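All protein chains but one are shown at their positions in the complex.
Letters A, B and C name the chains as they come in the text, with residue numbers starting at 1 for each one.
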Amino acid sequence: MDFAYSDRCKDYLKRVSDFMDAHVYEGNEIYERQHAEFGPGEGRWKVPPIIEELKDKAKAEGLWNLFHPDPKWGPGLSNADYAPLAEQMGRCHIAPEVFNCAAPDTGNMEVLMKYGSPEQQEQWLVPLLDGKIRSAFLMTEPAVASSDATNIETEITRDGDHYVINGRKWWSSGAGDPRCKIFIVMGKTDKSAERHVQQSQILVPADAPGVKILRHLPVFGYDDAPHGHMEVELDNVRVPKENLILGEGRGFEIAQGRLGPGRIHHCMRTIGAAEVALEKMVKRLLTREAFGKPIFKHSIWEQRVAEARIDIEMARLLTLKAAWMMDTVGNKVAQGEIAMIKVAAPRMALKVIDDAIQAHGGAGVTTDFGLAQIYSGIRTLRLADGPDEVHCRAISRLEFKKHSNAAR
Amino acid sequence: MDFAYSDRCKDYLKRVSDFMDAHVYEGNEIYERQHAEFGPGEGRWKVPPIIEELKDKAKAEGLWNLFHPDPKWGPGLSNADYAPLAEQMGRCHIAPEVFNCAAPDTGNMEVLMKYGSPEQQEQWLVPLLDGKIRSAFLMTEPAVASSDATNIETEITRDGDHYVINGRKWWSSGAGDPRCKIFIVMGKTDKSAERHVQQSQILVPADAPGVKILRHLPVFGYDDAPHGHMEVELDNVRVPKENLILGEGRGFEIAQGRLGPGRIHHCMRTIGAAEVALEKMVKRLLTREAFGKPIFKHSIWEQRVAEARIDIEMARLLTLKAAWMMDTVGNKVAQGEIAMIKVAAPRMALKVIDDAIQAHGGAGVTTDFGLAQIYSGIRTLRLADGPDEVHCRAISRLEFKKHSNAAR
Amino acid sequence: MDFAYSDRCKDYLKRVSDFMDAHVYEGNEIYERQHAEFGPGEGRWKVPPIIEELKDKAKAEGLWNLFHPDPKWGPGLSNADYAPLAEQMGRCHIAPEVFNCAAPDTGNMEVLMKYGSPEQQEQWLVPLLDGKIRSAFLMTEPAVASSDATNIETEITRDGDHYVINGRKWWSSGAGDPRCKIFIVMGKTDKSAERHVQQSQILVPADAPGVKILRHLPVFGYDDAPHGHMEVELDNVRVPKENLILGEGRGFEIAQGRLGPGRIHHCMRTIGAAEVALEKMVKRLLTREAFGKPIFKHSIWEQRVAEARIDIEMARLLTLKAAWMMDTVGNKVAQGEIAMIKVAAPRMALKVIDDAIQAHGGAGVTTDFGLAQIYSGIRTLRLADGPDEVHCRAISRLEFKKHSNAAR
Partner (left out) sequence: MDFAYSDRCKDYLKRVSDFMDAHVYEGNEIYERQHAEFGPGEGRWKVPPIIEELKDKAKAEGLWNLFHPDPKWGPGLSNADYAPLAEQMGRCHIAPEVFNCAAPDTGNMEVLMKYGSPEQQEQWLVPLLDGKIRSAFLMTEPAVASSDATNIETEITRDGDHYVINGRKWWSSGAGDPRCKIFIVMGKTDKSAERHVQQSQILVPADAPGVKILRHLPVFGYDDAPHGHMEVELDNVRVPKENLILGEGRGFEIAQGRLGPGRIHHCMRTIGAAEVALEKMVKRLLTREAFGKPIFKHSIWEQRVAEARIDIEMARLLTLKAAWMMDTVGNKVAQGEIAMIKVAAPRMALKVIDDAIQAHGGAGVTTDFGLAQIYSGIRTLRLADGPDEVHCRAISRLEFKKHSNAAR
């Protein structure tokens, strides 16, 4: 048993941290300033130029595409080695994109690496790895309970050498970005097939006729522009049959393969966000007084700070273990742990951030410390990619299975 | 003991409910449409015209200024009789204003009724009661911990026949509204006096030279335009000495008098909001399916719905009791209960709304059902008018006092 | 709306409180001393003589059989008037019995009042009302999930002029008391009938042949002797057919009628216990120091004390309202509230008591302050008479029903 990060990890972690100290935190302020200058309304859906400058810098320093373990396409860090880097990136809004490690591109790139044809890789994976374009993943639908993925209704119908796609998707994150050029769409190719082989995934260019961005979905009042979470109509969208990934009926199989690493990334970033919230809470408590003494000496805050520290440590260890299991025994065996972190990390972070908000008084619920926005973003993680309830269901079923001989 | 609402209350409750069904819910949609048409940016800080139409209608039906018990200025409903009306109004964003029962005007009007000079009443109370102008209350400051109200630093300095005011305030709610004409400002007239008589309250016209609205403070990304929560600089603002309310050093006394009824209003509206959230949760659960059965049949939701119902009922009863105590034994004796509801109602509502969000999936965190916005607004109530910690401190001190002979 | 207790209630409350101050608290200490003197083992299943002395005193002062609203058999206090008395009695272990208001006798007496034949009343109700005998209610069974009462397996079979009863019951509280002479047994007379009319209730003398007390069930290590919670075998127990209550198939109907008042009693006593725990917590905090100041000045305890006060107040109000509804609109309409208090009161009390334990350090988990024993007793209330989950299910179904037109 060894809880120390590997030397390779530590080296990258130092380089990422140093780069963030040198460029990203300041860059984030520039980013917000530039974005604010675009004004309200439609102007918000443009990309502040600083981001591309930072990407170039990061790429030049070899801090690029760190997220996937395949050495064919990048440095090839294991999930366990990448996880602490993801935590680091989670400390700053723009950081993941700066290192070309931002969702949903990472998941989409992984799908293309694992399941894409050489032509699909050439056309879409290469520019994504190069940071030239961005992408979206169109899964959830407004009309059905996303907690049960078999509910999906979008149709992908074969028509000669094409597939024709009809359906309505929402929470298509990143589809608001003008650089977003390609969607991976989940839909059903055969509604009469067995429940888990009805689905397929297909590549749809963002500018294909019939693709309509209907609106953006604010998260607690934040538009997250220019990234955005979009509602998208697919109205008789026609793409070549070669755009289908892996084959008809293999949508769930692809989703499973995509699932693990993204969870690690999200959860580690969430832990990074919780660390930032704890830091801010502590600093605030150190600098304010009430009832004749500094607030950090009020024992209610001792409890909350301690619980935040405990809960962060535990969530991090579980996430690191899940990453290590993915590296050593594979996603399938690690499925319990991958589900657990999905529940544990946001639950923990929301508690820490909420306490940090409380510690800041009115400053906590507004923009000045970013806490309310972080809270909002992480609140969506209890729903995105399956609500807590579904993951708890899956975890419990593993437990019940262990003792199923006890059942009637 | 009698838990039934009085006949007078029931009569008004029916009239308010009927009026809301007939005009306000639909009016709220018109309001949002009109407001959206103003476009983004500065345009948002204008008032959708529908609101004045609705106010006229409500006034014509005698549903006006229901909030205060003094028959000199309105129907004179007791706090206990008004409380259920406030809950009703809490169900719809614009409702309180429609009935001229919106914060912070209500609190400001009460201050003027109780402590205002005839001239102050003539100049500011009459137009407020008439719905012709709006007002703000400038209390909290960005530089100090608002949890301890003695921390306030704004200075009110006598200079001949005038007072000169210097300081910075924030969370001045309603100061964004173009109809907002008058501020009540809390500050210190004598920093050398005993701790609780340093403060005074003074009337400052919104257009007085030296008053600068620095910015609006979003709540979780919502600007709450055109109402708004503003940061305000008071830079050598000079007002006639007659603008001082009640007398120098009586700021805390006024604050105490203002305090009780506002708590009832806020808490009952919060309970109304929680009822709405529970209704939406229930309706959503009834209409979606997962894993082969309607979600409302999943027992985890049975638990959450039941707990929501239980917690709403209990919070309402405590708030009604606090109102009844204010009516029968007065604010002073009811101080424990008034502090308790301030902690209990938002805590309860946030839990209910959060569960309602979870029940809605992605639709919960965005605008479609209004839940995220309600959550954000109520989250501020755990801070506004003193954070939970301060009220818990006060409540606990009453308990400790009961047994103080047990102390060394 | 009127939150004040009625004059009649206040009068009785004062008399009960005065009597407790004068006799019961001290009597409780004598009781424990006398009980301890019986020694360990079998000796514990005897009744300390002080209890009968106290009963005589209470009866002499007219503080007797206060629990039921029927003036035919006692003072006839409404549920709302009795509720505060039950709270008072909940403050002291032996108090309910002293006033002949202890479970399960109260429930059994109510069943006999409402549904008993004149002969049944003469034989069993009169001595129960007189405090000459005690009784038990045999409902729960070890072999099936008691959360679903239709699971009950005990058989009541007609055989000529008799019924023959076979089954195993547990948690038969009070059956350990040597004065316990009569059991009311729930069982099935017709397993082929429609689900809710299979059950009947029948009177079984404690000394009937075939009744075997198998063992007592400790609660967290407390035997609750001489009351006790017993596991009872009914092996071909034969009783006259006249012992059946109300008629075959009416077991559920009787259970419903019994249910409401007992809930009020239990919940109000639970609230009384929580008040005692809060008092002890406060007193302890006032008298100990750590890290240079009295513990009651540590703000973590301010929060806990305040939350205890808030939660007690709310649970009490809900219970009082349920009692008032039973008096005014009946058990049927009040079923939601009656279910709610069953969940709310123990949940609240366990939290308060657990905090009180924590405040007492090691003294909290042992016998010196009685807190651990109270905790244990109230923990059973989350299971007795249906687990929380079942009551939440019932509450939620009322909510779902309100909006059932929203369902498909």
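Assume contacts are C-beta pairs under 8 Å (C-beta built on N, C-alpha and C of every residue); 3 or more make two chains touch, one makes a residue touch a chain.
Bear in mind the structure is a predicted one, so any value in this text is a computation, not a measurement.
On the side of chain B, the interface with the absent chain consists of residues 298-303, using the contact rule stated above. The set of chain A residues touching the chain not shown comprises 1-6, 9, 80, 278-279, 282-283, 285-287, 294, 296, 299, 301-303, 305-307, 309-310, 313-315, 317-318, 320-321, 324-325, 328, 336-337, 339-340, 343-344, 389, 391-400, 402-404, 406-408. In the full complex, chain C touches the hidden chain at residues 39-41, 140, 142, 144-148, 151, 170-171, 217-223, 229, 288-291, 295, 298, 300, 357-358, 361-367, 372-373, 375-376, 379-380, 382-384, 387-390, 393.
Convention: only the chains that are shown with their structure count from here on.
Two copies of one chain, chain B and chain C, form a contact in which over half of the residue numbers belong to both partners. Centre-to-centre, using mean CA coordinates, chain A is 37 Å away from chain B. Between chain B and chain C, the centres computed from C-alpha atoms are 42 Å apart.
The set of chain C residues that touch two or more partner chains comprises 299, 301-303.
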